[in-house]
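All protein chains but one are shown in place.
Right after this comes chain A.
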């Protein structure tokens, strides 16, 4: 009885916290189906006739398709490159136990400890010097670089979980290292690969600052477009902002919905893999 009450209370608190966090999202979703006047009306309108006019307007604007395509392509390719590099690195860290492994692993992650604002200027200067600013390869490689540390951490946990006896069985039977890597170890770390993919995908998808500074007209992704277009008429373009945001949210929401358990792995560096 007492325990039941505690659980109920616990759930009520969880619901309240979750709703507080969901409120802005809810407001954006509602706004996407309102007219501009309805969005700004005080008190807010809870009951209204939804309209799809904002979405029609969104997709008749020039370049919106390009921004969405840029976001999809750059984040997907960058994360795929990162996964290939990270899987090889994680395997090396796991199997060829260097004395300095933990130090190198720490250095890798420390890249993510530097505030983006501190590294954006040097990166900008490098990109200008190399002529990579506002190029697809430049943007993609940058995001790949940014996704690698975290992926290595997740994947190392997984490769560590695959006994070396598997590698040895492959090697003794005449398999090459590549065979061991891709036919023996890789199939056993698939959950880790999915986790790393989703986690980094969500990160790159939402990234704003670097795309704003080292991107440009050709490689603009949705977050940058959102800010630039929202403010370009001297005020805030509320309907555009709301409708584009809703479209922008769909892929991550679907990904999180379908791959929730893998996200949990990502957040814990693979330590809960036993429950998958």
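A few notes on this one:
The rule we apply is simple: a contact is a pair of C-beta atoms (placed from the backbone, for glycine too) under 8 Å apart; a residue touches a chain by one contact, two chains touch by 3 or more; residues count from 1.
The definition used in the following text is that contacts and distances are computed from a predicted model.
Selecting from "Sigma-70 family RNA polymerase sigma factor", "Integral membrane protein", "ABC transporter domain-containing protein" or "5-methyltetrahydrofolate--homocysteine methyltransferase", the unshown chain of this assembly corresponds to "ABC transporter domain-containing protein" (UniProt protein name). Considering the whole complex, the residue from A:29, A:81 or A:171 that touches the absent chain is A:171. Touch with the chain that is not drawn comes from one residue among A:126, A:184, A:209 or A:264, which is A:184. Where chain A meets the chain that is not shown, the touching residues are 163, 165-166, 168-176, 179, 184, 187-188.
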